[in-house]
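Left out: one protein chain. Kept in place: all the others.
Labels run A and B following the written order; every chain starts at residue 1.
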Amino acid sequence: MTTGGQKREVFALAALFVAIAAVTVIGFAHDWKPPVASEEGARVDSLIRYLLFATGAVLVIGAAALVAFLWRYGRGLPSPAPRSDPRLERWWSLVPVLGMAVIAEVGVLVKGLPVWKRVYGAPPPGALVVEVNAQQFEWWVRYPGPDGVFGRRDPHLVDATANPLGLVPEDPAGRDDVVVRNALHLPAGRPVHVRLRSRDVLHSFSIPEFRVKQDVVPGMITAITFVPSRAGSYQIACAELCGLGHYRMGARVIVHPAEEFDTWLEGQNGALQ
Amino acid sequence: MSAEAVHAESFIRRYLFSTDHKTIGKQYLLTAFFMGLFAVGWSILIRIQLAWPHANLPLLSRLFPGLYQDGVLLPERYLSLVTMHGTVMVFFVISFALVSGFGNFIIPLHIGARDMAYPVLNMLSYWTAVPACILMIASFFVPDGAAAAGWTAYPPLSALPQAVPGSGWGQTLWLLGMALFIASFTMGSLNFVTTILNLRTKGMSMFRMPLTVWTLFISSVLGILAFPALTAAAIMLLLDRHGGTSFFLPSGLVVGGQVLEHSGGTPLLFQHLFWFLGHPEVYILVLPAIGIAFDVVAVFGRRPVFGYRTSIWALLVIGVLSMIVWGHHMFTSGMNPYLGEYFSVATVAITVPFAVLGMNLIASLWRAEIRLHPAMLFALAMIAAIGLGGLGGLWLGTASSDMYLHDSYFVVGHFHFMIGVVTAFGIFAGTYYWFPKMFGRMIDQRLGKIHFWATSVGVFFAFIAMHFLGLGGVLRRTYDPTAYEYTASVTWLNLPISIALFLAAAAQVVFLVNFFWSMFRGQKAEANPWEAATLEWTTPSPAPHLNWRELPSVFRGPYEYRTDGRAAGYRSQVVPDEPPAEVRA
Partner (left out) sequence: MTTVAMGSSETAAPVAHWQGGVSPFAVSWQKLMMWIFLVTDALLFAGFLASYGFVRLASPAWPEQNEVFPMLKIAAMTFVLITSSATMATAVGAAHRRDLKRAMVFVALTALGGLLFLLAQATEWATLIAEGARLTHNPWGPAPFAAFFFMITGFHGSHVLIGVILLTVVALRLWRGRATGMGVEVAGLYWHFVDVVWCFIFPLFYLL
């Protein structure tokens, strides 16, 4: 190929790599995320900002080196003879080793672990305990009622309209349980401990605006804790493939100002009345 | 047996049931292209649905009556499309082409052997793979359609036919197809490892092997260690589906209004077994692509690889780490959160050896004399893809950010970079590089460059943009991404992503036309058109049966380009040094 042809191609290739880096950096710098509405979510966003800067820096350095070498050594200018130099190669490998090790583990240990412990650790005293039940393709929320105890359930008693959770009528603890379809009412500023149960297949309870997500596994109770930070209306989306209705398995999260939440809850009737 | 005597063979023995590793490699490559037509076709239907989720498309209804009804794609069929696209791409396209195809073709040639250690077993491995392909495609034509539980096939969804259509016969055929695939891949791995250990020619020490062979070696070892877990999982899932067992099914399940009789099992067990294979599997695919990139960069940069030994150490570390990090696919699964902490710390450690590889690839351009052949273009773009995919992986490997990003399009963008771009570019680089040796003809370079540019622009834009969709919270496997209000500000990206991918798909037509036309009508190739130093270029193009008249001996490493001071020179691995002053016999 002609030298002119190769020079044009190198220019095009360098432009491609610069464009890729630019689209990536500019695109990632824009905040695509829905506005955050939980305390843990704010910490997740902080972790994401760290990752953006750290990985962005590595990307820019790598792209610059790639383009620089392409430019210097791709356009037909003579280049000095290369030599295999194992010592040089070993010393240079310390750069990515130390650099990435620090970037990666600082992210996990310093920024990430504290959030993890808050979401998965024991709920603080005074947390509101709520049970969220997933099934194909809707969500049923249960509050334990004034007695603070969830009533027993039996899958054989499940009736889609009259008794969707299969509550056992003989159990007094269940009489005051409040059962709500496709709506999770929560108080702002108070920790919430969500216990998750599935009736049929795997689902995943996610509230993107809170940045939390937890799979709902049949046969076990999974749980997370978080603190909604401001009143408003948000969405639950199922985040684990669960069948043909997976894409529309949503529900509302309604965060009340703290004082109003208790009023709302007291106004609900028990499920078995 | 002399090469001449063997050639008195029928067409069937020679081309269909050949035991020659080169023919088997080409069979795998062509089969991969064939399966790729299906997998890409399904992805086009997926992208049409995502770009225009509310459109009525009567033409598609007429073309695919099983998938569309009244111009609308059925949600369960959409799930079959994403399931089979993923399954076929991972196992029947990328693995077939990169590992089985190039592995079979190049390993004996690179190490100076006449064939694999057990050629008959090699032939059997291919002919076990073929029925696997048939089962996968046939699964679209059974009642209730192809498997629809994702390529990950998590139970209970995949275990219960009443949970989604597609978990009927479709899922069973999927499981049987996968069992055959695993048997085939295992047979191949047995050959690869044995051959690389035992059949290297005189002078071909481990540290003189090209990096292509090293990566294929590590991939094969990973396959040997990791696939059995998926075999166990598949057997137990088949038993849960057809034997009434409850390995993965707990008690109290209510599906379709019925309380099921299962009890005692747990869905998490399947996830652990699946990902114990699933994670090493992605390195089985990515490593050979990187190995090919190193070889191509050396040849077309006219200099030794920077950090040949440090790269081998990095590859070995990646291999070991890859087996102990599978839980990063399960951060939100409900497994013990302490396990999550461990898996996160271990997972992000993998970025370290990957950064070494990335640096070595880039540094192999320092003091190079770059020739922009299509193979080199793909290898260079692969470096960019490794960077983007690898760095995105850090966001997912950190457990707390994964809490937000898990199961979103961020994951889809990430793995398409690693398994879609890095591996596919490895296949393309390998094809353009080794085409003369495979078919004795040159593949057209101009069409190759058009293929490169159209593909690159399409895939880089599309998969970067998918990260933005994921940051916006758009979830994967969703038939209609506009169903949730909170995604309203980002779903517009789906249309340009689809257009970019249609462009990339069209570019593959150029590639296939170029490939087949050049195979029959390309300019005849000489033995060493690239002035390369490795062993395959010391035999005629195409490489003859039994590879060499006399097996070569090896005197140096694989990348001695311009290292002896001569301007454009290179020293082949097989040419002896001039004798030194003293020779001890």
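The working rule: a residue touches a chain if its C-beta (ideal position, glycine included) is under 8 Å from a C-beta of that chain, and two chains touch if they have at least 3 such contacts.
Bear in mind that the values here come from a model prediction, so they are computed numbers and not experimental data.
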item	value
Among B:Phe17, B:Phe34 or B:Tyr118, the residue in touch with the chain that has been omitted	B:Tyr118
Contact residue for the chain not shown (choose from B:Leu269, B:Leu503 or B:Leu546)	B:Leu269
Of B:Phe247, B:Phe468, B:Tyr484 or B:Trp530, the residue in touch with the unshown chain	B:Phe247
Options B:Ser18, B:Thr152 or B:Thr201, residue touching the unrepresented chain	B:Thr201
Residue among B:Leu109, B:Ala146, B:Ala233 or B:Ala525 touching the omitted chain	B:Ala233
Touching residues (missing chain, whole complex) on chain B	111-112, 117-118, 121, 186, 189-191, 193-195, 197-208, 224-225, 227-229, 231-233, 235-236, 239, 243-247, 261-266, 269, 272-273, 276, 308-309, 553-557, 560, 563, 576-577, 580, 583-585
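Just so we're on the same page, only the chains that are shown with their structure count from here on.
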item	value
Centroid spacing, where centroids are CA-atom means, of chain A and chain B in whole angstrom	28
For the chain B and chain A complex, residues of the former touching the latter	74-76, 79, 148-150, 154, 156-157, 160, 163-165, 249-255, 257, 259, 265-268, 301, 303-304, 306-310, 314, 332-334, 337, 340-341, 344-345, 348-349, 351-352, 354-356, 358-360, 362-363, 365-372, 377, 380-381, 383-384, 387-388, 391-392, 394-395, 397-401, 403-404, 406-408, 449, 453, 456-457, 460-461, 464-465, 467-469, 471-473, 475, 477-481, 483-486, 489-490, 557, 559, 561-563, 565
Chain B contact footprint on chain A (complex, rising order)	1, 6, 9-10, 12-13, 16-17, 20, 23-24, 27-28, 30-34, 41, 43-44, 47-48, 51, 54-55, 58-59, 62-63, 65-66, 69-70, 73-74, 79-84, 86, 89-90, 92-93, 95-97, 99-101, 103-105, 107-109, 111-113, 115-116, 119-120, 135-136, 155-156, 158, 160, 166, 199-202, 204, 206, 208-209, 211-220, 222, 234-235, 237-248, 250
